[in-house]
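Every protein chain except one is present and positioned as in the full complex.
On to subunit A.
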Amino acid sequence: MHQTVPQQTLIDCANLTTREINQKLKALASESIPTKLLNPAGRHNLAVGITQIAISIAGPVGYYCGGLSDNINIEVFGDCGWSVGENLMSGNITIHGNASANAAASAHGGKICILGNAGSRAGISLKGATLIVTGNVGYSSAFMMQQGCMIVCGNAGANLADSIYEGTIFVGGEINSLGADAKLEPMSDADWQFLEHELAALNISAKDYNFKKVICAKQLYHFKAKDWANY
């Protein structure tokens, strides 16, 4: 018997509460039906705590879009507010616009691409995800990063990678300043190959940028009074 599978479900956010929208998304996720959200109007907490769904959002979103989610694919055609992809476990979030502060905060896995600029503290407490920003990032980005990778094609603000434990940051433009216990390391061939691979999907060639690599200097792994001047 032939079964018709809907190609995409449309949800108009205009007359729905956030609760109603997320309930619909969770119901659709269980059926693996791709979904498009219309009129998001900068609303907070869209598509949070959700698994296994592909969502496109036509317009700007507020805080925590895609937060606490796992195995999702979200595309936002607009700007986004604070902490997009907060604590993401796996999947992809792509923002066709700018992001406010704390993009990908404490994200464990998956990939978050900001096709524009990101504000301060991008990649804060990153725990394993990959954050790509094709524009600039603000101050204190990658603060207390633990694992994962951040790729910034543009410039980075002050105190980049302050107090990181592990992970790697690539910056294609200028770095205003490095934070405590961050250091530059020479780019290797493997690094360039990795960047070419990661950026190819965005139609960006790594060779068009003067990428620099930032890692943890590991000088502050243990609290010692003689290191005081480094804080």
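Operating definition for what follows: a contact is a pair of C-beta atoms (placed from the backbone, for glycine too) under 8 Å apart; a residue touches a chain by one contact, two chains touch by 3 or more; residues count from 1.
By our rule, contacts and distances are computed from a predicted model.
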item	value
Per UniProt record, name of the chain withheld from view ["FMN-binding glutamate synthase family protein", "Arsenosugar biosynthesis-associated peroxidase-like protein", "histidine kinase" or "Branched-chain amino acid ABC transporter permease"]	"FMN-binding glutamate synthase family protein"
Identified contact with the non-displayed chain, of A:9, A:22, A:52 or A:73	A:22
Option from A:69, A:98, A:130 or A:168 whose C-beta touches the chain left out	A:69
Residues in subunit A touching the chain absent from view	18-19, 22-23, 26, 44-45, 48-49, 51, 62-64, 67-70, 82-83, 86-87, 89, 102, 105-106, 108, 121, 124-125, 127-128, 143-144, 146-147, 163, 165-166, 221-223, 225-226, 228
